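Every protein chain except one is present and positioned as in the full complex.
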Amino acid sequence: MEATNQKIELTVTVNGTRYEREIEPRMLLSDFLRHEIGLTGTHVGCEHGVCGACSVLMDDQPVRSCLMFAVQTQGHEITTVEGLGTMDALSPVQQAFHEAHGLQCGFCTPGILTTVTAFLETNPDPSEEEAREAISGNLCRCTGYQHIVDAVLLAAKKKQAAG
Amino acid sequence: MKLSGEYVFDGPREEVWKLVRDPEVLMKCMPGTQTVNKISDSEFTGEVTVRIGPFAGVFTGRVIISDEIPPQSCTLTVEGTGKIGFLKGVGAIEMTELEGQKTLMKYSGEAQIGGKVASVGQRLFDTVSKTMMKQGLDTLNGFLKSNAA
Partner (left out) sequence: MATLDHNDKKVIGKRVVRNEDPRLLTGQAQYVDDVDLPGMAHAAMFRSEYAHARILSLDVSKARAYPGVLAVFTADDMGADCYPGPPLVSPPPTVKDVVFNSRRQVPLVKEKVRHAGEVIAVVVAETRYIAEDAADLIDIEYEPLPVVADIEQALEADSPLVHDDLDSNLAAQLIQTKGDYEAARKSADVLIRRRFTIERGTAAAMENRGIVAQWDAKSESLTVWDTTQAPIPIRNGLAARLGLSESKVRVIAPFIGGGFGPKIMMFYSEEMLVPWLAIKLNRPVKWIEDRRENFYATTQERGQVHDVEMAFTRDGKILGIKDDFIHDTGAYDPYGLTTPLNTQSHVMGGYDIKNFTSEFKVAFTNKTIVTPMRGAGRPHGVYVIERMMDIAAKELGIDRVEIRRRNLIQPDAFPYEHGIIDQAFAPLIFDSGNYQAALDETLKAIGYEKFVKEEQPRYRAEGRRVGIGVLPFIETTGVGPYEGARVTVEANGKIAVATGVGTQGQGHFTSFAQIVAEQVGVDVTDVRITTGDSAHFNWGTGTFASRGAVVAGNAMHAAAVMVRKKIFKLASKVLNAPEEELELENGVVRVADIPQSSISLKDLAVLANPLRGAVEPGTEPGLEATAYYGPQYGPTAFGVHAMIAEIDPETMMIKILRYVVTEDCGTILNPLILEGQVHGGVALGLGNAYYEKLHFDENAQLLNASFMDYLLVGSTEMPRIDVRHLETRSPLNELGTKGAGEAGAIPVPALFAQTMEDALYDYNFEIRETPLNPNRLFEIVREEKTT
């Protein structure tokens, strides 16, 4: 593949902040988020769209940032794990993962948190089977998924309690 | 990795054989072929662009024809290397005359692949090679028919 010096101007909103950058058209969204604007919470596990660690939300829908070029997000709104909550104020999903021990090494976690956040918007009261299905596109090598599933169900309860 | 199959050409065996041994024709038949150079009657070199799943690249290669019994059978030894991997294969071709000016070609061979083509493209390699084979033979058959016409 030949490199080009051509650059494209990209305007995108990430976690509510507007970014304008000149980038190469071949730059992946994952690299843009991590290395251009320093949001390293999004992790890259396989670079071919299978593991789900790099999942972010584009206009509230989960997408694999390693399978998208950054320029495809022109004018869209992106939410990464950094946009879900803060260390002092975890989102209900983050809080549930904390309480249910839904993470170990934490590497796959950002992609799971974004996926689950979107999932609970469409299915606020999932069964265990639905919760398993919802995270079936995210690989985790540490947890065996049980505590993740517990966390998804707990998050649903927390969100419902909060109204 | 094994590769084998049959193909029925709509033309007599001598004609098929002539076309198969013509580098100009082969270049037009083999999908993605960019150049073919005749080194000798039984050796050709060339460049072929191959796309396998997520990878595309140019293979530079060599084809050696041996054990030739015109217009009946021969052995092909193919070697190719490129940025996306390498390929090495040996195959046997056998042609039988059929009734009604038709020719049956049987081919069977074994290929070794390595590099990206093997590690990521392996499960597609079979399909891609069969598709390329079919495309090539169809084109060759097209030449045969237009020559006859």
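Labels A and B are assigned to the chains in the order they are written; within every chain, residues are numbered from 1.
Just so it is clear, a residue touches a chain if its C-beta (ideal position, glycine included) is under 8 Å from a C-beta of that chain, and two chains touch if they have at least 3 such contacts.
This one's a predicted model, so the numbers in the text were calculated from it and none came from an experiment.
Asker: Can you pull out the displayed chains that the omitted chain is in contact with?
Answerer: Over the full assembly, the chain not pictured touches A, B.
Asker: In the complete assembly, which of A:Phe69, A:Phe119 or A:Tyr145 touches the absent chain?
Answerer: A:Tyr145
Asker: In the complete complex, which positions of chain B touch the hidden chain?
Answerer: With respect to the unshown chain, the touching residues of chain B are 1, 83, 85-86, 88, 112-116, 118-120, 122-123.
Asker: For review purposes, identify every residue of chain A that touches the missing chain, sorted by number.
Answerer: Counting only chain A, the missing chain is touched by 1-3, 24, 26-27, 34-35, 38-48, 50-51, 53, 80-82, 84-87, 90, 94, 97-99, 101, 103-110, 113, 128, 132-133, 135-136, 138-149.
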